[in-house]
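Removed from the display is one protein chain of the complex; every other protein chain stays in position.
Chain nomenclature is as follows: A, B and C, assigned in order of appearance, with residue numbering initiated at 1 for each chain independently.
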Amino acid sequence: MAEFPEVLNIAMVGHGFIAAVHSNAIHQVRRFFPTRFGLRTQVVCGRDRASLQAMADRWGWQETAVDWQTVIEREDIHVVDIATPNILHAPIAIAAAKAGKIVWCEKPLATTLTEAADMAEATKNVPTLVWFNYRRIPAVVLAKQMIEQERLGEIFHYRALYLNQSGVDPAKATGWRYRLSEAGSGASGDLLSHCLEMALYLNGEIEEVCASSKTFIKNRDVDDAVMLMARFSNGSIGTFEATRFGVGFRNSLSFQIHGSKGMLQFDLEDMNSLRFYDATETPGVQGTKKLMVPGPDDPYARNFWKPGHPIGFEHTFIATLGDFLSALQTDTTFHHIPFRDLPPS
Amino acid sequence: MAEFPEVLNIAMVGHGFIAAVHSNAIHQVRRFFPTRFGLRTQVVCGRDRASLQAMADRWGWQETAVDWQTVIEREDIHVVDIATPNILHAPIAIAAAKAGKIVWCEKPLATTLTEAADMAEATKNVPTLVWFNYRRIPAVVLAKQMIEQERLGEIFHYRALYLNQSGVDPAKATGWRYRLSEAGSGASGDLLSHCLEMALYLNGEIEEVCASSKTFIKNRDVDDAVMLMARFSNGSIGTFEATRFGVGFRNSLSFQIHGSKGMLQFDLEDMNSLRFYDATETPGVQGTKKLMVPGPDDPYARNFWKPGHPIGFEHTFIATLGDFLSALQTDTTFHHIPFRDLPPS
Amino acid sequence: MAEFPEVLNIAMVGHGFIAAVHSNAIHQVRRFFPTRFGLRTQVVCGRDRASLQAMADRWGWQETAVDWQTVIEREDIHVVDIATPNILHAPIAIAAAKAGKIVWCEKPLATTLTEAADMAEATKNVPTLVWFNYRRIPAVVLAKQMIEQERLGEIFHYRALYLNQSGVDPAKATGWRYRLSEAGSGASGDLLSHCLEMALYLNGEIEEVCASSKTFIKNRDVDDAVMLMARFSNGSIGTFEATRFGVGFRNSLSFQIHGSKGMLQFDLEDMNSLRFYDATETPGVQGTKKLMVPGPDDPYARNFWKPGHPIGFEHTFIATLGDFLSALQTDTTFHHIPFRDLPPS
Partner (left out) sequence: MAEFPEVLNIAMVGHGFIAAVHSNAIHQVRRFFPTRFGLRTQVVCGRDRASLQAMADRWGWQETAVDWQTVIEREDIHVVDIATPNILHAPIAIAAAKAGKIVWCEKPLATTLTEAADMAEATKNVPTLVWFNYRRIPAVVLAKQMIEQERLGEIFHYRALYLNQSGVDPAKATGWRYRLSEAGSGASGDLLSHCLEMALYLNGEIEEVCASSKTFIKNRDVDDAVMLMARFSNGSIGTFEATRFGVGFRNSLSFQIHGSKGMLQFDLEDMNSLRFYDATETPGVQGTKKLMVPGPDDPYARNFWKPGHPIGFEHTFIATLGDFLSALQTDTTFHHIPFRDLPPS
């Protein structure tokens, strides 16, 4: 694998909401994560020139370009960051990998398993990153640590929900996320992917699943909701549900894990805390505890502000990028959430 | 159907925890629910003479008896209340019905569908009651009213959980509830039955189910946990989970319902409240609201104490009995949760 | 002090809401608290014959009477229970004590300090009880135990609130509670008295106070709200607030105690739980914990239902009476919350 220069020039494809979030992470990462790499927001690609220029101005991109194919061939570009509709993930990633670039890709990685396998194959010689940002929430990483420290003992149940209400109003539920041809799926790829990725991270391999999806709106060709039952390799069982019809919630990604020694519970709507029930305590003082995270010794506690000072949505992207750069610096053969973290084919 | 006397003499079979709860309801019901019927705690039946007498003394039963078969034939007995292990529900209920008695039966009604059908058939000429007490929680009845008033609009999702941790420690998880031969099932009959009964009450018929159970303890012959996905006749989809391995919870029976106009959420651990999200409000003030129930005009508000004065577990049994007696008084052909509320065979 | 008979005949003065609550406790106490005493609801006194009779019927009083003076002289009466407007507490209690009766009195004990002193003096040879029921909430008694076990260490802060919204609407805020001549005070006697009684119980003597009251409604002659700062003998400081203008709450009596080793928090609106922060734990797992109370070894766990089965408002009165009878049985010279628990004159 090639050496990387001191300053990584980035080309981003896409200029919508998530592109802004990535841009922010690129600018902010060095404040919180010491790294030898500099990052330059070199060129942002998109089709709508007017909004593209506005985005470039606000988020400090040096250049704009309409044709991503040309940009990713440029010698001065070291990283291609994909922030487009899902259907473009594979072609851009594969082209970028062929050009020898580091490839970052927004989730879900692909629209089909075949695409994903092709992307993993194509990128096997370049560092890759899928922006599964929620894995980097300090409370989620703390949960992972506690499980590894056997604070939960034998795991019995894993339960995950992703609730938002984005699909209910057909007048608002428009755009590529609601078209099969561009998104590949609905709630499954958009929401359930986060739940499953987090489950694999926290609770390991899934052996069996049984799932069912539902589309509430006539003529919509993507799923509005999906429910899933699973059996994990560790002997635990799991239930999952992801829906764009979860009226009452804007962005609630939650999990609950029961083990022989305790219980953990998390909700993105309260992202600076983790609930913990320690079943090894004296019965009289057992109870579900709200841990404020990050606390003094918690993951990312030294990166962001002091304990008691909440972080927000954007910090999960900053931490994702910080971890990537740290891996790139110390061991160029290992990277978090690479494309090749695929289910066995 | 026969006329009922002014004072109903009751024979109870069983003298454990739930028998005490029934006894309390029998003594208390007239304080909170005006009825023309008097209730006399006449005879309690059980096999262990010593503990039976202690129970009779504490809970005010006039007589004790070892042989329930004889007791239910007594002419002076008008009601037979079954508070035994599940396996005895059918024989006692059928015998009591043959003797022309009113029959009350603890849940789950039966250990098999065949038993349940036989019980429904045998009791078709006597008033019956299954003690599905949680349906009478004021907050649950309020939820029902709000759904009927179309406060939720079209229903999209029904989600139910019953979590306790009773099965984890094999040294404590003993007794008939953990033996297939006496209980008929484990978490399914004990816990899931409450979830399903409440779902049928609140969200109507279920058309399709897909379920999976799990036993964590080797050699245990009942299920420790069960998960279930459902499709309801009203077009909504549902997930259910009931477990005795829900470490962190002692008795958490909860549901959450999302509809086009709002969301409702309930948890038995916080039984004097109901969460409501009104999606028809101005967006700026939409939010999940905690309704203290019973409030001034809520179900049972006039029966129990004043709003703001919490009721507890036992009041759900009192309300169940109160509703039964009211139905008996006003219309002897209709009774809440009768045996014949069976799934179609 | 005289011996007490096996069956205590009770005369109650008053027949409103709180009289019903007392009646319920009298009927129920023996179910949950073993005692050698029988209790007979002999006679209830009141001025409105129609509603008095209805109350007697519903709550099982043998007789009704209009003239309490005559009733408390009756030889067959052993206990006088005072459930009247505050202004009558002193004359009834003093007369009952003179007649040698056991005296139970609803809180606040008196309308002035002088009255209270006279009542304490008059009753010094008879067993007495003030119905400060909230001291008997299992979670509150657990808090007391934890403080005594030094789970909180040195106490720094005691903070109490009593919020309801009963005084806001002048059309509804009527009756004796809103008249100085009958109530003696407003929020102070009605609400703050609970906060202070609980503080004395949990945190000991108060050395200094500074208080301020407020009446929001013109021409109302009782206080609508009161705020108070205190210094306790144990070195801690306290703030108190009680109001009938706490819009948003029906009956929220709460406290929060910070000590060197931890924090405790309670709210009557969630009466089956106690919040505990254990500052002696490893920092990484410190957090506010919700203890479900009563848990297996908690106060009153053996009296009421099983852990995980909530109790309600009425159980606090049952526990008060249970503790009184237990004290009466085992040691007739000591009783909980007697009249003579007075501030030093």
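As a working rule, a contact is a pair of C-beta atoms (placed from the backbone, for glycine too) under 8 Å apart; a residue touches a chain by one contact, two chains touch by 3 or more.
Just so we're clear, the structure is a prediction, and the values are computed from it rather than from any experiment.
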Neighbouring displayed chains - absent chain, whole complex: A, B, C
Residue among A:237, A:257, A:271 or A:321 that touches the chain left out of view: A:271
Contact residue for the chain not shown (choose from A:52, A:199 or A:311): A:311
Chain not shown: contacting residue from C:262, C:308 or C:322: C:262
Residue in contact with the excluded chain [from C:28, C:188 or C:288]: C:288
Touching the absent chain when the full complex is considered, from C:51, C:70 or C:212: C:212
Positions on subunit B where the hidden chain makes contact: 142, 273, 276, 278, 283-292, 295-298
Touching residues on subunit C - with respect to the absent chain: 156-157, 159, 163, 165, 168, 210, 212, 214, 216, 225, 227, 229, 231, 235, 237, 239, 241, 243, 245-249, 258-263, 265, 277, 279, 288
Touch list for subunit A against the chain that is not drawn: 17, 21, 24, 27-28, 30-31, 34, 58-59, 164, 249-251, 268-272, 292, 295, 305-315
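Note that only the chains that are shown with their structure count from here on.
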Chain whose mean Cα position lies farthest from subunit B: A
Centre-to-centre distance between subunit C and subunit B (centres being mean Cα positions), rounded to whole Å: 34
Centroid spacing, where centroids are CA-atom means, of subunit A and subunit B in whole angstrom: 43
Centre-to-centre distance between subunit C and subunit A (centres being mean Cα positions), rounded to whole Å: 54
Junction residues of subunit A - those touching two or more other chains: 288
